[in-house]
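A single protein chain has been removed from this complex, and every other one stays in its place.
So, chain A:
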């Protein structure tokens, strides 16, 4: 069992380390880097959108879903105040009011 765990650890570490390895000889040009500059907002959006629109794996079908209303509050707060804590806790309050 421990051998299996070590193998799986190698898989997850390899995916994280591969492109940070110096002996992988390639350089990322300015155009590729510009493409990659969109990776963080895209990945994070692709993670949060299903949580909000498909909680428990199914599409939300009512407008007073706590996930929808909470996310709406989060977008508003993030846009207006640009503060991690304020957005998180403010939208959590909205979420639990309807949860």
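A few remarks follow.
Methods note: a contact is a pair of C-beta atoms (placed from the backbone, for glycine too) under 8 Å apart; a residue touches a chain by one contact, two chains touch by 3 or more; residues count from 1.
Heads up, the rule we're going with is that contacts and distances are computed from a predicted model.
A chain of the complex is left out here; the name its UniProt entry carries, from "Glycine cleavage system aminomethyltransferase GcvT", "DMSO/TMAO reductase YedYZ molybdopterin-dependent catalytic subunit", "Sarcosine oxidase subunit gamma" or "AzlC family ABC transporter permease", is "AzlC family ABC transporter permease".
Residues 1-2, 4-9, 11-13, 15-20, 22, 28, 33-55, 59, 66-67, 70-71, 74-75, 77-79, 82-85, 87-88, 91-92, 95-96, 99 of chain A touch the missing chain (whole complex, contact as defined above).
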